[in-house]
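Presenting chain A:
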Amino acid sequence: MAKKILIVDDAQFMRTMLKKLVEENGYEVADEAVNGEEAVKKYKEQSPDLVTMDITMPKMDGIEATREIMDIDSDANVIVCSAMGQKPMVVESLEAGAKDFIVKPIKPKKVKEALNNILE
Partner candidate 1 sequence: MDMDEFQEMYASESREHLDILNDALLTLENDPENMEMVNESFRAAHTLKGMAGTMGFDQVSELAHAMENILDELRNGEIAVTTEVINLLFRAVDNLELLSSDPDQVEDLEGLIKELRNYTGDDTELSTGNQETSASSNNDYFSLDQDELEMVEDTPGETVIIKVILESDCVFKSLRADMVFDALEELGELIKANPSIDDIREEKLDEEFQVLFLTKESKETLSDALSNISEVDTIEIEVVEDLDDLSIQQESTGAEQEDESTIDGAKDKDSKSKKKSKTQSLSSRLRSSSTIKVDVDRLDSLMNLVAELVIKRTQVESVARSYDLDDLEKKLKPLSKVTTDLQDAVMEMRMVPISMVFNRFPRLVRDLAQDLEKDINLKIEGEETELDRTIIDEIGDPLVHLIRNSIDHGIEPPAEREEKDKPREGLVKLSAFHEGNNVVIQIEDDGAGIDPDVIEEKAIDKGVASPSEIENMSDQEIINLIFAPGFSTNEEVSDVSGRGVGMDVVKNKLDSLNGSIDIKSEVGKGSTFTMKLPLTLSIIQGFLTTVADQKYVIPLESIQEIVDVQPEDIQTIRQEQVIHRRGSVIPLISLRNKLGKEDDFEEEEISTVIVEIANDYYGLMVDSIIGQQEVVIKRINDLSENIEKIAGGAILGDGSIALILNVEEITIG
Partner candidate 2 sequence: MSEDTQQMIIFDIGNEKFGIKITRVHEIIRMKEITELPDSSEYFAGIVNRRGDIVSVVDLRKRFGLEEIVETDNTRIIIIDFQGKDVGLIVDGVSEVLHINEADIDDPPQSMVGIKDDYLQGIVKVDEDIVIILDLDNLLESKEEIELDKEKQGNE
């Protein structure tokens, strides 16, 4: 069965792009969330195999959401999606338990690599 991925990003554009990439690489999109709060809620409901987590989001940011998800499931696989200037936030997310990161603008090759490294 295809591994399931939860896509978290407040931007529709990014979610669409990620969804396409996830599916192209043979994985399934479990669900999408538009902020950290929703991400945590949906993680509980779906227990996806992996989460792609945007950092800057309304309500709850990706770092906090990563922390909460790690509290729920210490084996959770979270990949944070950061912008170029967000190095400190990436560091924080990695400390919070994220397994990997991708930098926007996202490149298909990098997304594939990150997904495969964790899921294969």
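The rule is short, and it goes like this: a contact is a pair of C-beta atoms (placed from the backbone, for glycine too) under 8 Å apart; a residue touches a chain by one contact, two chains touch by 3 or more; residues count from 1.
Per the selection procedure, all candidates are chains of the complex that A comes from, given by their letters.
As the structure is a prediction and not an experimental result, all values here were calculated from the model.
This complex places one of the candidates 1 or 2 in contact with chain A: number 1.
Remark: chain A residues 10-12, 14, 54, 56-59, 83-91, 94, 100-105, 107, 110, 113-114, 117 touch candidate 1 in the complex.
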